[in-house]
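A single protein chain has been removed from this complex, and every other one stays in its place.
A, B and C are the chain letters, set down in written order, and residue numbers restart from 1 in every chain.
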Amino acid sequence: MTYKELLEQARTCIGPHCKACPVCNGKACGNTMPGPGAKGVGDVAIRNYEAWQKVRINLNTIAENKEPDTGFDFFGKRMKYPIFAGPVGAVNLHYGDKLDDIRYNDILVRACREAGIAAFTGDGTNAEVMKAATAAIRATGGAGIPTVKPWDVDTLKEKFALVKESGSFAVAMDVDAAGLPFLQGLQPPAGSKTVEELGEIVRMAGKPFIVKGVMTVKGALDAKAAGASAIIVSNHGGRVLDQTPSTAEVLEQIADAVKGSMLVLVDGGIRSGVDVFKALALGADAVLIARPYVTAVYGGAEEGVKLLTEKLGKELADTMKMCGVSSLSQIGRDSLFLPQSRYVRF
Amino acid sequence: MTYKELLEQARTCIGPHCKACPVCNGKACGNTMPGPGAKGVGDVAIRNYEAWQKVRINLNTIAENKEPDTGFDFFGKRMKYPIFAGPVGAVNLHYGDKLDDIRYNDILVRACREAGIAAFTGDGTNAEVMKAATAAIRATGGAGIPTVKPWDVDTLKEKFALVKESGSFAVAMDVDAAGLPFLQGLQPPAGSKTVEELGEIVRMAGKPFIVKGVMTVKGALDAKAAGASAIIVSNHGGRVLDQTPSTAEVLEQIADAVKGSMLVLVDGGIRSGVDVFKALALGADAVLIARPYVTAVYGGAEEGVKLLTEKLGKELADTMKMCGVSSLSQIGRDSLFLPQSRYVRF
Amino acid sequence: MTYKELLEQARTCIGPHCKACPVCNGKACGNTMPGPGAKGVGDVAIRNYEAWQKVRINLNTIAENKEPDTGFDFFGKRMKYPIFAGPVGAVNLHYGDKLDDIRYNDILVRACREAGIAAFTGDGTNAEVMKAATAAIRATGGAGIPTVKPWDVDTLKEKFALVKESGSFAVAMDVDAAGLPFLQGLQPPAGSKTVEELGEIVRMAGKPFIVKGVMTVKGALDAKAAGASAIIVSNHGGRVLDQTPSTAEVLEQIADAVKGSMLVLVDGGIRSGVDVFKALALGADAVLIARPYVTAVYGGAEEGVKLLTEKLGKELADTMKMCGVSSLSQIGRDSLFLPQSRYVRF
Partner (left out) sequence: MTYKELLEQARTCIGPHCKACPVCNGKACGNTMPGPGAKGVGDVAIRNYEAWQKVRINLNTIAENKEPDTGFDFFGKRMKYPIFAGPVGAVNLHYGDKLDDIRYNDILVRACREAGIAAFTGDGTNAEVMKAATAAIRATGGAGIPTVKPWDVDTLKEKFALVKESGSFAVAMDVDAAGLPFLQGLQPPAGSKTVEELGEIVRMAGKPFIVKGVMTVKGALDAKAAGASAIIVSNHGGRVLDQTPSTAEVLEQIADAVKGSMLVLVDGGIRSGVDVFKALALGADAVLIARPYVTAVYGGAEEGVKLLTEKLGKELADTMKMCGVSSLSQIGRDSLFLPQSRYVRF
């Protein structure tokens, strides 16, 4: 199976809103929700993708000719690549009823583990989703990261019990999920958390805690103050708030503020190993990729996940080689082109 | 009735120049006048709309989870949202003869009042328009703002007498209306006013006076010197002068110059609650929205006005929640993304 | 006859390269030469037009309500508007054989004079062109400006004798014409002139001398050093050199360097009275408009020239009024919007 065949296969069962486009750039889906589209005007997903194309990298082949090491340490576990499959919920609603969240997570978590990386799983109002997700993680010896919604404290306690059983090496919360329709108007309310509330939740979780949905330096510092071990710079693919900047635009400043004191992950429109390289050069430790993994599961199940992961990893290694770096820690700002010409500006 | 249905219904009776587009962005109407189009090259209306899309907002959900208060005090009256329906004249000429100004204002003023906001009414060479508009305002207990054209002093006296009877809490003058065809070549002439002339008019009005059509810091300071209580940053939707900047581009500097000493309102291409949020973050106290209210009245009468107002208000509240603010006064420059990346520029 | 009818009429006899487009912006003709197109890649004419659209103007109606005076003193003659018809040569070759240069100049010079402005006439390898042009100017009592090519000194002497007889109040030389095909390889050579050579030519001309084809501050200072009374900031509509900047981009700096010590004129893509206003605000004293006058002559002869001139003049006066100025000398940099927003950039 080639990646082109995977996409063709996906097109037979995904949809109707997702078109399994050659490049997943937010254009064909626009603002269709349900569906993978972004909220409101719908241009945030597009901007996420386009922002990475603006970052240009420094070719450098007067350098040591050494096989690049793409390995990444994540809370004590060695990942083959600094790449995670992102959490997705209600796949049947948004991508077609070939799969439901339970079956989807089961395939994804296992296949990611086999491919040397790990998957983030999603959460839902249906309590079975988290149960099945954590069961899938437990089945791989804890090689996955459950993502819980910003529920009220009592609900969180139940969820965290499941997380604990799963043996996962970390837990995430997409604190920005309040912008999704199904989290609105709940009693007790779900949604935003103060630093103090978040601090309590972090302590309650009892595992390395990852805050997903940070888009400002202030947000990163707040997550740190609450005791988070990592943040995910994310605008939820444009699905929780219209008209945010792209993640690539904010990553540089956020990484400068907290890098070293906590892990910095990023998602949003990352579609190739070159994009992964750029994210790391801007300051991320690793990336999440969501929609392409949905296409991979719909189009190729376990084999699709493997194929996509190896494609991304190979692109990353090739980029590292052509930029003269042989380990992830060598990827830095000097790997990026800093526009300085007085005559040529894009 | 959904907003989509409202638009479909409007398309059966609006036109031929207005197409009741899914998003009212000045493109389909271009420079068609009569019709809603802009003057000359016709790109000012387009630029107004596009400028708001360039402003990006800061997602912030590490914050208190509190129901946002969208209320706004306007000359002693509490408005449900910082949103006004903008003044429109000659609706039969520009939008089709299903309605005339008298019927239009009658529906609009009443329905806005019921929706918790207020409408600005228009003016015309036909004296009946102002009479009917002020009568409609009086019928709601003064919950509307009559807008008078920059006539000669004698005509203004007659108009202000009507305004007084209406019991309206304020009165506006679109001093930029001189650029409209029907105000040209009158005897005595209508049009531009010096600070001194405007000062006399303000005193004559005997009510809080709002100057509409300010596009520079100098204009704002002149309006203030003349005794105005508020300005509306506006280029009249591009209909009075070709090739002005967009209102979003000039709002920041104008608000910095006069904020606090007078109210700052803004119009031009504001189409969603997210746009309202951005306008407030740039320094406006409230906004005017004109063309979408025309579509709402043509497509849904009172129900249409209610539907549009609630849609805008809900979008505003949702945006406030996702940006971590719970009252209008908390919306500020730090709610906006300030581009700083050296690698990614849109 | 309306301007739309003029264009329709022109389309029956102009061409095949010129399409008499609704707005003459260099796109349809591209790089077609013969024809009105630009040299090489052909984007200079397009850039000329687009540059003016980037300049935005300050609406200002808190001002005296006074009829604008558009009059302009040009070497002792009062022009109704700061607008000249630009020189065009070989009209039959580039715009169709309905007219030749002799007939074209005859109509244009006379009709411009009647419309209160003046025309620049062109030159050619055919000696009859300059003879007829100067005869046409003489017939209007000298109300036109002959433009001579940068010939050798002997040829120039003959041309200047004709200019003298015409009684014209000034003479121009398009020193950049060397880039045209028909001026290449002549013996003795035509083309570039040093400051010293140009100084001699200026003295030989014995009339106010206008150097056309200046695109840099250095060029303006050189023209001044040679004794020129005026310059025309011009890239010859992109016809003599590919890939120059637009004239609007260079006007500001050039005007700052020589304004006051010599007249500064500008051409290139100026299509409306708003564009004329912008050119003056950037520092020009007056403008030349070429291609639209060709369309006017082909489409409407004398009536077409009158119609176009009055259209432009009326747009200029309207713009002045809406920007709060009542004479050309009041149009300045503060009439222009200076982009300063940190959040909105076009």
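Criterion: a residue touches a chain if its C-beta (ideal position, glycine included) is under 8 Å from a C-beta of that chain, and two chains touch if they have at least 3 such contacts.
In this text the structure is predicted, and so the values were computed from the model without any measurement.
K.L.:
Just list which of the chains on display the missing one touches.
P.N.:
A, C
K.L.:
Quick one: say which of C:Asn105, C:Thr140, C:Ser166 or C:Ser246 touches the chain that got left out.
P.N.:
Touches the omitted chain: C:Ser246.
K.L.:
What is the set of chain C residues that contact the non-displayed chain in the whole complex?
P.N.:
40-41, 43, 47, 50-51, 54-55, 150, 175-176, 178-179, 189, 191-195, 198, 211, 213-216, 218-219, 222-223, 226, 235, 240-246, 248-253, 282, 336-339
K.L.:
To test your reading of the contact rule: which positions on chain A touch the chain that is missing from view?
P.N.:
Contact residues on chain A toward the absent chain are 23, 53, 55-65, 272, 274, 278, 315, 318-319, 321-324, 337, 339-346.
One rule holds for everything that comes next: only the chains that are shown with their structure count from here on.
K.L.:
Under the over-half criterion for shared residue numbers, do copies chain B and chain C use the same patch or different patches to meet?
P.N.:
At the contact between chain B and chain C, which are copies of one sequence, the residues are largely different (under half shared).
K.L.:
Just give me the whole-number Å value for how far the CA centre of chain A lies from that of chain C.
P.N.:
58
K.L.:
In chain A, which residues are in touch with two or more of the other chains?
P.N.:
Where chain A is concerned, no single residue meets two or more other chains.
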